[in-house]
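All protein chains but one are shown at their positions in the complex.
Each chain gets a letter, A, B and C, in the order it is written, and its residues are counted from 1.
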Amino acid sequence: MSNPLREEKVFKDPVHKYIYVQDRTIWDLINTKEFQRLRRIRQLGTCFLTFHGAEHSRFSHSLGVYEVTRKIISQFERNRYEDWPSEERLLCLCAALLHDVGHGPFSHSIEKTFGTHHEDWSCRIVLGNTEINRVLSEVSPTFPQQVAGVIAKTYHKEIVVSLVSSQLDADRMDYLLRDAYFTGVNYGTFDLERILRVMRPFQGHIVMKESGMHAVEDYLMSRYQMYWQVYFHPVTRSAEIILHKIFQRAKQLYEENYSFTFMLSPLLSLFRQSLTVQEYHMLDEALMQTVLMQWSYEKDEILSDLCTRFLNRSLFKYVLLEQIEAKQIERLRETMQGLGIDPDFYLAIDYPSDLSYDVYRPGDHDEKLPILLLDNKDTLTEISLKSDIVRSISGIHMGKYHLYFPEELLLHSQRKSIAPDIRKLLGMD
Amino acid sequence: MSNPLREEKVFKDPVHKYIYVQDRTIWDLINTKEFQRLRRIRQLGTCFLTFHGAEHSRFSHSLGVYEVTRKIISQFERNRYEDWPSEERLLCLCAALLHDVGHGPFSHSIEKTFGTHHEDWSCRIVLGNTEINRVLSEVSPTFPQQVAGVIAKTYHKEIVVSLVSSQLDADRMDYLLRDAYFTGVNYGTFDLERILRVMRPFQGHIVMKESGMHAVEDYLMSRYQMYWQVYFHPVTRSAEIILHKIFQRAKQLYEENYSFTFMLSPLLSLFRQSLTVQEYHMLDEALMQTVLMQWSYEKDEILSDLCTRFLNRSLFKYVLLEQIEAKQIERLRETMQGLGIDPDFYLAIDYPSDLSYDVYRPGDHDEKLPILLLDNKDTLTEISLKSDIVRSISGIHMGKYHLYFPEELLLHSQRKSIAPDIRKLLGMD
Amino acid sequence: MSNPLREEKVFKDPVHKYIYVQDRTIWDLINTKEFQRLRRIRQLGTCFLTFHGAEHSRFSHSLGVYEVTRKIISQFERNRYEDWPSEERLLCLCAALLHDVGHGPFSHSIEKTFGTHHEDWSCRIVLGNTEINRVLSEVSPTFPQQVAGVIAKTYHKEIVVSLVSSQLDADRMDYLLRDAYFTGVNYGTFDLERILRVMRPFQGHIVMKESGMHAVEDYLMSRYQMYWQVYFHPVTRSAEIILHKIFQRAKQLYEENYSFTFMLSPLLSLFRQSLTVQEYHMLDEALMQTVLMQWSYEKDEILSDLCTRFLNRSLFKYVLLEQIEAKQIERLRETMQGLGIDPDFYLAIDYPSDLSYDVYRPGDHDEKLPILLLDNKDTLTEISLKSDIVRSISGIHMGKYHLYFPEELLLHSQRKSIAPDIRKLLGMD
Partner (left out) sequence: MSNPLREEKVFKDPVHKYIYVQDRTIWDLINTKEFQRLRRIRQLGTCFLTFHGAEHSRFSHSLGVYEVTRKIISQFERNRYEDWPSEERLLCLCAALLHDVGHGPFSHSIEKTFGTHHEDWSCRIVLGNTEINRVLSEVSPTFPQQVAGVIAKTYHKEIVVSLVSSQLDADRMDYLLRDAYFTGVNYGTFDLERILRVMRPFQGHIVMKESGMHAVEDYLMSRYQMYWQVYFHPVTRSAEIILHKIFQRAKQLYEENYSFTFMLSPLLSLFRQSLTVQEYHMLDEALMQTVLMQWSYEKDEILSDLCTRFLNRSLFKYVLLEQIEAKQIERLRETMQGLGIDPDFYLAIDYPSDLSYDVYRPGDHDEKLPILLLDNKDTLTEISLKSDIVRSISGIHMGKYHLYFPEELLLHSQRKSIAPDIRKLLGMD
């Protein structure tokens, strides 16, 4: 099934040093226009506004997921593990490379506003009239369906799905290392080589040798730290909120037949929820940023102000709240309206664990497969039953409320118009 | 003159670990819209098409240049060197931070086609009606002029200019380390801390203690390697050439009154050479990439083809030539025309050292200040007089010709139409 | 009190890049023969037999503790914190540099056998007739007493003691980073720069800004991992046990008036518990290893066998036990005696948490000062009250029993002589 290249190709990569390509199919997939498009989508969305190094793209992450998968499989093959279905090698590699190919610009905000799902788009691109589909079809007519199946987690062999998508998959292993590298924090570093060495295919699962338990703990602690130090950083959340408000406003204006000075067809189709695969291809971060720049000159004041804020990084301020009192929030909204500030677009309450917070929680309604330890008597145990560390971080309730609002509210001139308890809520005193 | 922040601010930076801001002026400059715009300009232009990690922006580099300058000055102050004009501290820091603020998208290609200069734009932004100008004017009415003077290298104190612009300046020290970090190559690494430790202000110059000569050699070798491994990489050059051809074609079409399906005002002003500072602000890489995407659907076949090539990374192939024979190139052009390929837009000869190749060459008509060694008898000597290594790399003539052309020329079907010597030239046999 | 050097001196250090010396007193202390002796004592005792990179000495660690202390104080001074008693700077630096100066070779085993304490020796060296004492006395006649007071934790200002000795002191911050670097594991890495930045002198304590809580969690997790992956590694423990048995045997022989073929006076004084400071100076790891080599040819078979085992790394094997049954151990001893193996010297039960296991446990009878968080209302809270992570690792009961014994017991030839339950205990089946 595989069609080896005459000579191994390499990509220089800051995280894995080199990424090795040995199959023509992988090489051809990387050179499709749909895969090249990932260069125009940032891996961490708005996070570069908090950590200026985080400007890396989904292109480099996708290559990284492929490379981690390749290393795992290469280890399985070198050790000739019987439980490894070696005929699935190319399928795993392709799914690893392509699992994020449907990501759009600033996915979180757009998905939240328009109800799209990047996994669906990955499958549409794999199955549609695309260069990727043509490359995959050369392997076999049913190969695109198989790849889409792995991405959608419906493929019939768990072991294949779990390499790409589980609590300890190639996706997470690459993004923790990569995001740590580019942001410059060192929380995300863990011993990848050791984790790969204790991985085993076993009775249809990917499991970890028990002797590697501390390495897995270390990996899970990295994840915990990355979530709280990087992914849920309130400045990043503030930028996400502004983006979401921009799309909400634009959608509202569109529905009210507002006449936009600047509009491009892929965006229009997004509003109409009628995007084709071809239009989706054009919908990259360059386009979205151009739109934001152009809209910063729109006559609608809310839209233009929010766009300007995003571009110039004049983000909302935030305060931390232990709890939310509905009545008080209502009064804050009224105060804002009194000051001529529309709370629908200038006030937000955020609770990060609403997001797919995935520090490992067994028993949770999480679609991700759990981490299993294999002892030297061939017994499997879910890790939190053996590791005190994992058990303790699993039970931790993490989130706190953040209230986001524009700095103007804190200006002295408006002090008198604001009731004392609201002033206290906003930390004005 | 300086106005310290109540509490030091920090930016997490992968290269310097942290970037420390202690002055309100610096903090305010970073928050201007003109400085934030640098987030939308890549540091290495098209290099990300060769090294996928090289997606970092001029924003992070500019912070880095500031930080290196801050560290140098802090060392000078800690050691209370008498030759250091301490009143110039804030000026140095501001010039370091802002020296690249005039960079546009894909500067090399645009400057080559339209004759703009990023240094001029840096000065226009510093002196024009901008947020940056307002922040600088708060220091003193003449401060913007002074900052522009340092950037333009006309300021009357060499020591101030040379911190930002010399053979061993904060600019180069940051970009070598940063570009090495993001590309993932390790050629660019040198011992920054040691170099900073042997720097001295001395009689109006910045000089190096002779005991640090080997550290300087190491830095110059890093530069040499970065030039040949990264900056002049033929794949990067190939992308630059395509971009240049795109702008050339668009300019030609504009002059022929071609009606573009997609056009935005800043671009039009670029064609007309009438850009205002406000329009220049909108001319970022997001806009340029959106234009390329839209133009990939233009009816002009050359323009749309070149844009598609750039976006999908279907770059020109290249062959290395020891020398160029005018007659043979002419025959190659004729061959291409015979095949219906316009050589004006599909053929290029590139000689990297045409670029500002700046491995250190004493006596060259280089505006950059040389590196001076200070021995323990307070004598200054230009480094190549003492270092065999520096002398030997200074004399090396590096460049080779590369011939760039589209892969179609190599297709078998066209074999017959191509004369044997041209086939040999293109490496077809 | 301080006497600055004419020019800053530096040491190249792999962990901190450079170590900066600015005071003549520090420079002179480093050049004393007692401090140079630390080059002949390994930082991690027998750990190099498990991690071959761990061959670094207490000399480099002591410089590192000094450097971390210097950085902390320099931050305090730069920010002009009022609660910092700036007159204590030199005292802190000297105590940091010298706190380990009394360490002997393979401290744990020797202290366990002969009842010595390295802290006592540090104080004896500081106060005795030594070069160190002479250098310190030049500062002031009472200065040696003050330094000894800080090392002994009896000095009257907690803030001075806690820099060198607390749950988050310069000692631990250096050794975690250093031991991680030299072993090559990456568990021990944490963001030193960030931790230094959130440290504050406050009302006589060293405290941490609450905003740095996650950084402290990360540091404590590093410590946890280093303990279980490195310091308590069973192979290291196995080597420690053999060393302890060697000293026990030698002491027994000495008390039985055995005539050693090879003996040196410092060792004799160690047996007699009459070591002088001058003899202690000669008692370094070179001497101990030479003694082990010579004793490997002693006629006493137990002593010569144990020494040979240590030198050639033929260590005891181990099995993990959930619990210890006294009766079964007794039968194992009898089995060994039946096979002609003396269980007093060839059998050991080890429970690592008998050692000074110091993952943070509030309320424990630990002499180390706790970690206090300072919120923005100037309230202090002990960290485990705020951090779920710290609370959860504090409560974890870590240790497990390991049974150590020579591999011969597992040999097939002896199989028949061993009862089935003992065979099972030793993992023979």
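Operating definition for what follows: a contact is a pair of C-beta atoms (placed from the backbone, for glycine too) under 8 Å apart; a residue touches a chain by one contact, two chains touch by 3 or more.
From a predicted model like this one, the values you see are computed outputs, not experimental measurements.
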item: Residue of C:263, C:293 or C:319 in touch with the missing chain, whole complex considered; value: C:293
item: Touch criterion as defined above, residue of C:39, C:134 or C:386 at the omitted chain; value: C:39
item: Contact partner of the left-out chain, one of C:21, C:148 or C:185; value: C:185
item: Candidates B:94, B:125, B:185 or B:291 - the one touching the absent chain; value: B:185
item: Positions on chain C where the hidden chain makes contact; value: 11-15, 17, 31-33, 36-37, 39-40, 48-49, 51-53, 55-57, 59-60, 63, 181-185, 264, 282, 284-290, 293-294, 311-314
item: In chain B, positions touching the absent partner; value: 185-187, 189-191, 214, 217-218, 221, 224-225, 228-229, 388-389, 392-393, 396
item: Contact footprint on chain A, counting only the chain that is left out; value: 8, 10, 17-18, 79, 193-194, 197
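Methods note: only the chains that are shown with their structure count from here on.
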item: Angular offset of chain A relative to chain C [C-alpha, multiple of 5 degrees]; value: 180
item: Residue-number overlap at the chain A/chain B interface, same or different (half cut); value: same
item: Whole-Å gap separating chain B and chain C, where each centre is the average of the chain's CA atoms; value: 51
item: Intercentroid distance (Cα basis), chain B paired with chain A, Å; value: 32
item: Per-residue multi-chain contacts in chain C, two or more chains; value: none
